[in-house]
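Coming up: chain A.
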Amino acid sequence: MDQLLGMAFDAFRAAGNGIESIAQAGDRGIIAHTIDYISRRSDLILELMLEHLWLVILTLIIAVTISVTIGIIISYYESLAQTVLGICQVLMVIPSMAMLAFMVPLFGIGFTTGVVALVLYSLLPVVRNTYTGIRELDPAIVEAAKGMGMTERRILFKIKIPLARPVIMAGVRTAAVMMIGIAAIAAYVGAGGLGELIFSGISRGHQPMIIAGAIGVSIIAIAFDYLLYYGEKRFSVEGSTREGN
Partner candidate 1 sequence: MIKLEGLTKVFKGHNIPAVKDLNLEVNEGDVCVLVGPSGCGKTTTMKMINRLYEPTGGKIYIRGEDALQMDPIKLRLDIGYVIQEIGLFPHMTIYENIATVPNEKQWPKDQVKEKVDNVMSLVGLDPEIFKNRYPSALSGGQRQRVGVARAMVSDPPIMLMDEPFGAVDPITRARLQNEFLRIQERVDKTIVFVTHDIDEAIKMSDTIAVMREGELVQHATPSDLLSAPADEFVSNLVGRNRSIKRLHLIRVSEILEEVDRAPALKEDTKEEEVKKRLDESDIRTVIVVDRDNKLKGVIGVNDLKRKTGEVAGDYFQEVSDTVTDDATLNDALSVMLEIGEGYVAVVNEDEKYQGTITLGDLLNVVREDS
Partner candidate 2 sequence: MLRTLWVWIGIPLIMIGIAAAIVIYSVNNPPDSIVARMLTYERVFRVIREHMGLLLVSMTGATIVGVAGGIMLSRPSLYRIGRVMETIVNIGQTVPSLAVLALFYTILGLGFRVAVFALFLYSILPILRNTFAGIDGVEHSIIEAARGMGMRPLRILTRIELPIAFPIIVAGLRTAIVINVGAATLATFIGGGGLGDLIVTGLSVHRDMIIVNGAVIAAITAILLDYLIGKAEERVVRWS
């Protein structure tokens, strides 16, 4: 306990030091250095950014296809649902560093490892939202469709999926934002992207590089969050968005 209190105390003293360091950093003109760095290496940064986006978008497409399919399947098999959702929950809880580490012995260093880890991570939000989006539809709607003689297949594609789409989109948004962050970490196992700037910046003690990487990743994440938020709104039926989680 003493040890913990000591740690806590240290941590808060560090915060105090931090404020000093910011002031000092200001002296050294770190902001100016960073701007300078970004303008000098804009081509590299842009390239890494595109790489990052490519990794995220590619995995997002794969992940959404898989997850929506799983979500639809388990919406028909209630007994399966809890197990599948439980597994997805566990997958998402695993620290990203650990997940990437597990992939390395299997897929080696590189892009593939990143893709597989990212797909596994994004399962939960999309599967869960697809499942709840479909399950929580007003049963009367499905009943009515059945009553009109629609086949189950048509009910799925014409009724269930369109109505559940806003909820599914909310899941996709959560997954996308998460992926952008994890993709940055995946740079450590050779998946490329803006994470590279952060990691080599840290190992070289090159602060402008770290800041460029960190801010770049954050901007992508925030931008995605906003874009998908408006996407969600557009997709929602008659402007009514339902949050599912």
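The rule is simple: a contact is a pair of C-beta atoms (placed from the backbone, for glycine too) under 8 Å apart; a residue touches a chain by one contact, two chains touch by 3 or more; residues count from 1.
How were these picked? Simply put, all candidates are chains of the complex that A comes from, given by their letters.
No experiment lies behind these values; they were computed from the predicted model shown.
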item: In-complex contact of chain A, chosen from 1 or 2; value: 2
item: Of all residues in chain A, those that touch candidate 2 in their complex; value: 3-4, 7-8, 10-15, 17-18, 21-22, 25, 30, 89-90, 92-99, 101-102, 104-105, 177, 180-182, 184-185, 188-189, 195, 198-199, 201-202, 207, 210-211, 213-215, 217-218, 221-222, 225
